[in-house]
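All protein chains but one are shown in place.
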Amino acid sequence: MVLALILAACQASASASPTESAAANGGEDPAAICAADEFGCVEVAAGDDILIGTALSITGGPANLGLDSQWGAEVAGNFKNDEGGVLGHQISWVHEDAGCAEAETGQTAAQSLVVNEQLVAVIGTSCSRTAVPAAPVLAGLGITLFSPANTSPTLTDPTSPEFAGEFYGRTAHNDLVQGAAVAKFACEQGFETAATVHDGSTYADNLRQVFEREFDEQCGGTITSQQAVAIGEVDMTAVLTTIAADSPDFLYYPIFHPEGTLLTAAAEGFPGLEDTQLGSSDGLLGDPNFLDGAGDASLGMVMSGPACAGDFYENTFLPAYSDVSGEDTPVSVFHCHAYDAANMIFATIEEVALEDADGTLFIPRTAFRDTLFATENYEGLTGILTCDENRDCADPDIRVSEIQEVDGELAWVVIWP
Amino acid sequence: MVAAPREGLLRRTVTAGLVAGVVLVYLSMVGLVEAFSHRQAVTGIGAEAGPGLLTLGRVMIGGAVFLGGLILSGRLSQLAAPSAVGRLMVVGGAALSGLIAGSVLALFVLVVSVIDVRGVFLSVTPALLDYLTFDQGPALGALIILMSLGIISALAGGIRLLGLQDRGAVLKALTAALLISLLEPLLRPILGQLELADVNRFLYAGGGLTQPAAAVILGGVAAASWAWARPAAPLRQRVRDLPGEQRRMIGIGAALAAFIGLLILPQISTGFVSLVLVNVGFFLLLALGLNIVVGYAGLLDLGYVAFYAVGAYTVAVLISPSSSAGGPITELVGTAWAFWVALPIVMITAALVGIFIGAPVLRLRGDYLAIVTLGFGEIARILFGSDALRPWVGGPGGVIGLPNLQLPVVGFQFTSPSQYIYPVIAFSALAAFVAWRLANSRTGRAWNAIREDESVAAATGVNITNYKLLAFALGGTLGGLAGALFAVQLRSVYPGTFNIIVSFTVLAIIILGGMGTIRGVMVGALILVGLPEALREFGEYRFLLYGAALVAMMLLRPEGLFPSRIRRAELHEELPPEEQEQLPKSGGGGLAVSAGPISTYGPGSQPGG
Partner (left out) sequence: MFRRPRRITLVGLVLWVVRISVVVGVLAGSWATLSEGRLSGGAWFGLLTSGLSQGAIYALIALGYTLVYGVLFMINFAHGEVFMMGAFSGMFVAFGLASTGLLEDQPVLALLVILAAAMLTSMIVAVTVERIAYRPLRRAPRLVPLITAIGASLFLQYTAFGLFGPRVRRYPPVELLEGRIDLLGISITRIQLLTIVASLLLMIVLYYWVERTRSGRAMRAVSENKDVSALMGIDVDRVIVTTFAVGGLLAGAAGVLYAFLFNRVEFIMGVLPGIKAFTAAVLGGIGSVPGAMLGGLMIGMLENVGPQLLLLGFDVPSTNQLRDVVAFVVLVLVLVFRPTGLFGRKELI
């Protein structure tokens, strides 16, 4: 009899009773919540780190694109860790290379990542086509994929075969938004004709297609020619000759360095393009290599892109970015989006996580996803983010900047809207 | 006569040391050492807490010197007298070469610690220096490098002096330990899946082997190898004594067991492992196809990726509802049958493309043929991704939205790599079977004849044109099949996949593995595709490996690792007696470890020049 009582007492104190855990979480029992969640919970034991993954294009030609996002996220993680982490747990990263040119590498990265069972979310991918196979792999285990750089409209379009599913969202703006913004700008400038150049990437191709469509719809603009350069293209003369034959008002090439840089440099003084306004988008926006390479040829060129500036950015974010990366200036354009994505993930964890009496954190996967994508009016570096029903969270505010000479140096100055 | 050998010895030793040193500096400058400097081979060596010292980068350096010492001491032991003095010379020579290699690397370290070359050579970072010098600074570090490499090389020399069985045992043990350590990213999750957590914990910690596990592997493999190789070994004797029939049965049984293991593997391992195997499978199919063109018929096709692209795009256009044609096959027979109905069409299309490519180039000689096919491959790549053909094949956006592969009557859908691996295995087995039958058929013999000497073959009545076209057509068919499988697994086709590197990779696989054998192709695919996929540290350096493999194979063993008997006879003329190492007695199978460049191309051409 006594033995039984003692045993019962030992039992009770050995494990945290459901009522105790429930009390710690304001009346919710983690075990029950996790059981009810379709994909269960991530369990983070007391003293362990919270694992967040990244699947970005961190090697090869587009390495800057991926590394830049990775560093942006790491800066967010470092800031959070300095504050004591998320709910007392430090943030720890698992980085995988998702590649860019080939979709398979996205698949491989996702498969590598899911080996880590306690992954909460993945920030990625960089290039839209790698997200297509990666998203289902992660979604199959209830892991949310949150992209700082994918811009292809198909990823969040439920009617598209490339739809990335409900465990996918992004802080990067949809090409539909940016292309329309550029068209609006062009129309307001009174341009009537335009030519476009893409570089074979889905990003550039999508953007210029959206631009062409909107340019026509909004103000009846005509596209005089559609051209392309290959990644690795060296000679811009042929492309420019064909374009210059029609002397368009606006030449839009939403491509990257170095092709964009070379094109800009070659366009200077090119016969037939003297009155043509050159324009690009966030592939070149903010890229110091561009200013370096194009020099004075870039004066007067306009570029669209989300705004990421301000006191915090200049004086707090950028120095931290330099510390993490070893670079003086950012090497690409999506670091702010990655920073916002990371912070949104942290905030969501803080909101949905449950803790039991042992101090183990439970993060229900479906609840995490739902809460993340219900974010409204989040103030981030890239603006005010609100996730719409297709989980596009970016601030639709696209600015257009012009390259001007400021204090003897070339800089981007916002001129529109 | 007595003086000459000794001078020759010294010259060889110094050359070997210098070469090894240059290789070490190269590995450091190119960034390979750094790339592998983070993963531990055996954890916890030389450090009580935290990361140990025996990381893969150091294994690379030590391993290079070890191999060099082994090879050199092999030469030395042939030239030196079999006395105690001779033995001392062997070990001393090896040690000397190690010291020389070490001094080259040490010199590099010293120079770079003073002059910052990062403006030119990106990989020569302070971190690399710290790594090479064990964080002891340039001066002390140089000393450590010198001594450690000298010792390692001397050890190699000592191992060379052991009897054949003992040496074999030691080398096999080291290789086994290295392999098991390298394959940690694959094996650990597999063990986890199998719920063998205790084995897992025993074997691996912190990314590398645990010290006890390393000891067990080294000791166990060495003992087993020694026991097997002993002259009077009872077990091996028993196996040798078995009649040929029974031995064949054992061989077949072993192969069957391996095959069943392969079938079970996806179920017990992670999706990542399955994906690696699936990718190996695609390249295996491609290699089997190219093997027919290059290996059997002797037509060097450098644009093989064109067939891959044709297969992928054809199936995509035929079965994807969002393609330019709207997926007519899917509309016709539904998603379950779509792939299977489209497949014959794809294969016929690829065959036709093969004939179309082959027809104009039939009369061209070997290297011109190669370049023309290279041109075709590039034309395919550019056209498929171009805006000009966008209305048909989708331009940069490719073709997306392919339905899953399905088994019609059963109603099973393949969704994950661990499921796709079965169709891949099935098709690979089918392709291997077809290739094997072809090799031993009349067609195969005709191809042999054409490859050996075209004019003689024509004189004996072989219709050169038809057989060459047949090779192109069949090779193209297999390539198209691989492309179709690839497309349906990824459920999308983008032009970026079909570049020249794919052609070169497939070529490297059959060159490395051995043209003309299925086994060789399998090994080649595993090494050249499986290994870099599994070892993510490789990254882009895998292409460095391909290039080095191609050059090395051509210089040392052009018939490949597992050549067919015919090929080896073709490519290896009489080996000068003093260069002859132990060649395997059994034909067409064993891996002969040749020590150094063997003069393979006739008497009179010196290996060293």
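Brief remarks follow.
The chains carry the letters A and B, assigned in the order they are written, with residues numbered from 1 in each.
By our rule, a contact is a pair of C-beta atoms (placed from the backbone, for glycine too) under 8 Å apart; a residue touches a chain by one contact, two chains touch by 3 or more.
From a predicted model like this one, the values you see are computed outputs, not experimental measurements.
In the complete complex, the residue from A:239, A:303, A:336 or A:367 that touches the missing chain is A:239.
Set against the missing chain, the residues B:372, B:407, B:458 or B:531 yield one that touches it, B:372.
Residue in contact with the omitted chain (choice from A:269, A:326 or A:408): A:269. Residue-wise, the contact with the chain that is not shown comes from A:226, picked out of A:118, A:160, A:189 or A:226. Residue B:361 is the one among B:361, B:534 or B:561 that touches the chain missing from this view.
Not every partner is drawn; the one left out touches chain B at residues 26, 29-32, 119-123, 298, 300, 302, 356, 359-362, 364-368, 370-372, 374-376, 378-379, 382-383, 385-388, 390, 465, 500, 504, 507-508, 511, 540-541, 543-544, 546-555, 558, 571, 597, 599-602, 605, 607, 609. Residues touching the missing chain, restricted to chain A, are 59-61, 63-64, 198, 200, 225-230, 232-235, 237-239, 241-242, 244-246, 257-258, 262, 265, 269, 271-272, 293, 295 (touch as defined at the top).
Going forward, only the chains that are shown with their structure count from here on.
Annotation: 37 Å between the Cα-based centres of chain A and chain B. Against chain A, in their complex, chain B makes its touches with residues 189, 270-272, 274-275, 279, 320-322, 385-387, 395-398, 400-401, 416-417, 490-492, 494-497, 533, 536, 539-540.
Every residue of chain A that touches chain B in the complex is listed here, in rising order: 59-60, 96-97, 101-104, 107-108, 111-112, 114-115, 129, 132-133, 137, 140, 154, 160-162, 198, 200-202, 205-206, 226, 228.
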